[in-house]
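After this line comes chain A, so read on.
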Amino acid sequence: MKRANLSRQRLAALGLLGIPLLTYPLFGLAVGQWGSWPAGYVYLFGIWAGLIGVAAWVAERKGR
Partner candidate 1 sequence: MNKKILIVDDEPNIVISLEFLMKKEGFEVAVAADGDEAMAKVASFDPDLILLDVMMPKKSGFEVCEALRANPPRPDLLIVMLTAKGRDTEVAKGLAIGADAYVTKPFSTKDLVVRVKGMLGVA
Partner candidate 2 sequence: MLLSGWFIALLAGSYLGLLFAVARYGDARADAGKSIITANVYALSLAVYCTSWTFYGSVGRATSGGLSFLTIYLGPTLMLLFSGVILKMIRISKAHRITSIADFIASRYGKSHLLAGLVTIIAVIGVVPYIALQLKAVAASLDVLFADGSGPLLPWWLDSTLLIAVVLAMFTIWFGTRHLDATERHEGMVAAVAFESVVKLLAFLAVGVFVTYGLYGGLAGLFERAATSPELARLMQPDSAKAGTWGALILLSGLAIVFLPRQFQIIVVENVDESHVKRAVWLFPLYLVLINIFVLPVALGGLMHFAGQDFNPDTFVLTLPLAHDAHLLALFVFIGGLSAATGMVIVETIALSTMVCNDLVMPWLLRSPWLRGEQSRDLSGLLLGIRRAAIVLILLLGYVYFRAAGEAYALVGIGLISFAAVAQFAPAMFCGMYWKQGTRAGAVAGLLGGFTVWLYTLLLPSFARSQWIGNGFVEQGLFGLGWLKAQALFGLGGMDEISHCLLWSLFANIGLYVAVSLNSRPGAMEASQAEQFVDIFRHGGREPDARLWRGSASQEQLVGLLERFLGPARAQQQLIAYAVGRHTSDWRQLPADADFVHFAEAELAGAIGSASARVMVASVVQEENLGLDEVLDILDEATQVRAYSRELESKQRALEAATSELRAANERLRELDRMKDDFISTVTHELRTPLTSIRALSEMLHDDPRLALDDRTRFLGIIVNEAERLTRLINQILDMARLESGRAEWTTGRVDLGQVAREAIESVGQLFRDKAVCLSSDIPPSGPVVMADPDRLMQVLINLLSNAVKFVPGGSGQVMVRVGVAGDAVRVEVSDNGPGLTAEECKLVFEKFRQGGNTLTDKPQGTGLGLPISRQIVEYFGGNLWVESHPGAGANFIFTVPLPAPEE
């Protein structure tokens, strides 16, 4: 594909990675407390922020 845009493909791959990470059964593993924090809350926001960080890095990178 001549038109294929690499950063677009990387973002899509990130999306495909995010689906299993943000749904059951993986999310179901975040049970109980992590320190004094509820695991589910920390897990969801952590993965979410992580995805956004990587997406920002991919999307805003200059050049090829």
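If you want to know what made the cut, all candidates are chains of the complex that A comes from, given by their letters.
In the analysis below, a contact is a pair of C-beta atoms (placed from the backbone, for glycine too) under 8 Å apart; a residue touches a chain by one contact, two chains touch by 3 or more; residues count from 1.
The shown structure was predicted, so the numbers you read here are calculated from the model rather than taken from an experiment.
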- Message: Going by the C-beta definition already given, which one of 1 or 2 is in contact with chain A within this complex?
- Response: 2
- Note on the structure: So, in the complex, the side of chain A touching candidate 2 is made of residues 3, 5, 7-9, 11-12, 14-15, 18-19, 22-25, 27-28, 30-33, 36-41, 44-45, 48-49, 51-53, 55-56, 59-60
